[in-house]
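So that we are looking at the same thing, I have put the structure below in structure tokens.
In this view, the complex is presented without one of its protein chains, the others remaining in place.
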Amino acid sequence: MGAVNSPEVTRTRPALTPADLLELYRLMALCRTLESACAELNPRWFPAEGEEATIVGSCYGLRPDDVVAPHYRGPFIIYLMRGADLARLFGQALGKSIGYARGRAVPFTGPVKVGVTPWVAGDLGTSLSVALGVALSFWYDRQMRRSPHSPPLDGTHPADERAVVCTFGDGTANRGDFHEALNMAALWKLPIVYVCQNNRYAISLESRKYLPVATVADRAAGYGIPGATVDGNDILAVHDAVQAAVARARRGEGPSLIDAQTYRLRGHWAEDAADYRPEAEAASWRERDPLPRFERRLVEIGAAAADNLVRLREQVAAEVDAALDRARQAPDAGPADLGLDEVLAWRG
Amino acid sequence: MGAVNSPEVTRTRPALTPADLLELYRLMALCRTLESACAELNPRWFPAEGEEATIVGSCYGLRPDDVVAPHYRGPFIIYLMRGADLARLFGQALGKSIGYARGRAVPFTGPVKVGVTPWVAGDLGTSLSVALGVALSFWYDRQMRRSPHSPPLDGTHPADERAVVCTFGDGTANRGDFHEALNMAALWKLPIVYVCQNNRYAISLESRKYLPVATVADRAAGYGIPGATVDGNDILAVHDAVQAAVARARRGEGPSLIDAQTYRLRGHWAEDAADYRPEAEAASWRERDPLPRFERRLVEIGAAAADNLVRLREQVAAEVDAALDRARQAPDAGPADLGLDEVLAWRG
Amino acid sequence: MARLTYVEAIVAAIAAEMRRDPRVFLLGQDIGPLGGVMRGARGLWEEFGDARVLDTPISESAMVGAAVGAALMGKRPIVEISFGEFLPLAMSQLVLQAANIHYMTAGAASVPMVVRTRIGDGPYRGHPQCYEAWLAHVPGLKAVLPATPYDARGLMTAAIRDPNPVIVFEHMQLYHLLRDEVPDEDYEVPIGQAVVAREGRDATVVATGWMVHRALAAADALTAEGMSVEVVDLRSLAPLDIPTVVASVRKTSRLVIAHESWKVGGIGAEVSASIAEEAVDALDAPIVRVGAPHAPVPSARSLRDLFLPDEESIRKAVRKVAEF
Partner (left out) sequence: MARLTYVEAIVAAIAAEMRRDPRVFLLGQDIGPLGGVMRGARGLWEEFGDARVLDTPISESAMVGAAVGAALMGKRPIVEISFGEFLPLAMSQLVLQAANIHYMTAGAASVPMVVRTRIGDGPYRGHPQCYEAWLAHVPGLKAVLPATPYDARGLMTAAIRDPNPVIVFEHMQLYHLLRDEVPDEDYEVPIGQAVVAREGRDATVVATGWMVHRALAAADALTAEGMSVEVVDLRSLAPLDIPTVVASVRKTSRLVIAHESWKVGGIGAEVSASIAEEAVDALDAPIVRVGAPHAPVPSARSLRDLFLPDEESIRKAVRKVAEF
């Protein structure tokens, strides 16, 4: 099946097939549904509704051996895209024994075995440096293979092309680690794409209170790397921009910085009414809701019929319900999960 | 006495008189002489030879109520320009009782009472945030005067126009505090000028190993503030750029970032032979030595006769010798200086 | 007198000092129109406006550094680090800058600033790890951890008026939990003075923050077992009020120390070591410390409850020293 023939879609690389487009839609719908489920399960959940295009678009199309260092808001869909089990994620949000962290870590952590970095504490910004280290590790593998004692680098060896996508918030872009990490990534031309999931708020603060520039991408020039600003509610635009940057990273040409401009449709946490912001602003962004928008687009370009999409949404709802059931029935994390003797790793 | 009539000099604002030019020369000569004296006194001194134009040019022409947060390399001339006593500074470098810190702080600290921030530990980068706080304090005074309970702001009240000059190294520009501080300064339009004393090295590392851009000023755009790159060995260019930025700060228009490109003529510390860098590079920079260069300029434009300058240098040498004598004769810091009960301030 | 919660008492202290002293201002995240994390700055922005209640970016190091700079210029900044878990991000500014300046300038400069931060378990369970024992190790800093609304107001007032950097640890579990009579007029609780929260004869429990309440509950319960337990609330972590602890131990001859943070290397170690040095002769039993086990603080409520020291842990420890 070839790429869908629309100017916007053909810009994407690698080309997206109609199946990809449907899958993107399904993932966005799943993200929406699971985020509101989590917000109901846990009143302190940090819901990502409205940011699905940025989140899904950034991480779609990666290789299984790539690594994602996700922002704390909305990482569950990323864990799922990388191979996690939904019931175990809900279990995590609920502090159940089946959660990947067995109740130990913050609710929004996931399984590290599927190529994501773990969320263990909430110190925003440090993840940008940890992600840097993952990219450094990929770079290192490449250098090692280049060394006289290793087989010559043929450019096709998969280890030569692993890449990292690190997403982070617009508020987080002001932590010192942003600067230190981007600088080192630039210096060493590390294979990493930094994507700002720019939802215009940090808790109650509007971004003009902490960002003196219109786009975080303006900071790329300070490191001599490409910067791009994209409509973060247009999943194809996001996917296109990130994939171009990933391709660049795979080619060994270094990091990129992308500002994906989106909006947090709900409050900072589930129970936050977000009454600190003008209703008109929220309303205008609800009109740009990435889900119905992509839906319209899919129908327009003939990639899907409307009832197709209804069916997909129903599937997603059923999947979420089933997983929720499993998670709810699972026992709370208990004495066996506490693991006071599992703080230090043992030498294997 | 009017400004000297040279296109380069008339560009400076406020205009420099011939007396200013001679004073600039004297200060550069004094900086050179005292730096090599310190390097002889203390083998771990970090000598600033070669960087005099940047250091003196950045801090000349400030008001007594402005504050300078100096880089750790070469701050003594700044302390002197702000009103310090040279013998006490040498005493500081030698760990003598007459040192401003009475032997407690690092050798390169100075008197805080003359409008400089203190060097107490060597954690590079934190000084950029401390300087930010000084500028915030100036901004705050201005806001308070604007409040309904205070006399109306008339734009002439001196407190409205105080400014901060913060100098720092090119290596230091990669610490997280650089990012956090510049961002906040930009957001709040604080009256501060950040000057990178860019000597192309951080200890043994050449700047291309830690700076992926040609000039630190490229980072200004990421905060929406003006950035400028100047020839850091041309004292008039430095002075001009910094004064323009200071004027802007006084007008309440916010911070600026200036990269003054210069060169560390000696090693990182006095005993460092700096054999990690190509001799040709050092030689080419010795040709651009800011002192003889300014000397030639002064003679060229008729601001001084050559023997005038010789006399000035002799005066400087005598001043340094006298201060050295006093410092050497002073007792080492002793039990009375230890001050174990002076760690906490007492409520006055 | 008004009946205030712990957080209301803290906010009242800040508001009163801001009215009294125009040099006092606040830096922090979401302290403006939102009214602060967990209502920790409620009403301050409305009363004092943008210039004195500054919402900051997420830049903990520069926030604390900025407070140092402003304090150097004679201001009295209060910088809020939303949670104690983020203090490590600003540690260099705190321990190499704020703490050193007065001594290192031979007294020429001082740094009158307050760092307020939330610690401990709390209703939302977020950001439970804290490193308050670190601060007690560093000369040049003061640190307090009130356990009651009364002390919260009095210690915050004292902290703002202090010419040194003072860290005020605010316990999240106590934030909205209890109400206390708090005087309307200003008062200070002196920094560096512990208080005997409950008198007793048979054993002393020295506690901090939330554990003071658990110690008091344990003491009440132990009366049923015929034990008379004295509870000392440390209130200040730096400087520590060792004389008050010594006096209590000289009376009871038995010492338990209870805090919520990790036992190993916690503030209890310093208290215990001070007694082992100054009053070992008064002891009739080992000194028993109660604190968190040596593991990261788990997130799930069910694990958190298993993990944290509770009333029963304190009762057990008291029984152990009593029966020795």
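A, B and C are the chain letters, set down in written order, and residue numbers restart from 1 in every chain.
Methods note: a residue touches a chain if its C-beta (ideal position, glycine included) is under 8 Å from a C-beta of that chain, and two chains touch if they have at least 3 such contacts.
Just so you know, these numbers come straight off a predicted model, no measurement behind them.
If you put the hidden chain back, the residue from A:37, A:132 or A:163 that touches it is A:132. Screening B:68, B:121, B:192 or B:230 against the full complex identifies B:121 as the residue touching the chain left out. When the whole complex is considered, the residue among C:29, C:110, C:129 or C:313 that touches the unshown chain is C:129. The residue touching the chain not shown here, chosen from A:23, A:85 or A:123, is A:123. Take subunit C: the residues that touch the chain left off the picture are 85-86, 88-89, 91-92, 94-96, 99-100, 103-104, 129, 131, 133-134, 136-140, 240, 261-262, 264-270, 272-273, 275-278, 280-281, 283, 285-289, 294-296. Take subunit A: the residues that touch the chain left off the picture are 67, 69, 100-102, 104-105, 109, 111-113, 117-118, 120-121, 123, 126, 128-138, 140, 143-144, 146-147, 176-177, 179-181, 183-184, 187-188, 337, 339, 342-348. Residues of subunit B in touch with the missing chain: 44, 95-96, 99, 101, 103-107, 120-125, 171-172, 174-176, 202-205, 209-211, 276, 332-335, 337-340, 343.
The rule is short, and it goes like this: only the chains that are shown with their structure count from here on.
Farthest chain from subunit A (centres taken as the mean of C-alpha atoms): B. Two chain pairs, A-C and B-C, are weighed by contacting C-beta pairs, with B-C ahead. As a whole-number value, the distance joining the C-alpha centres of subunit A and subunit B reads 44 Å.
For subunit A, residues touching at least two other chains, in rising order: 174-176, 209-211. Touching two or more other chains at once are residues 56-57, 59, 61-62 of subunit C.
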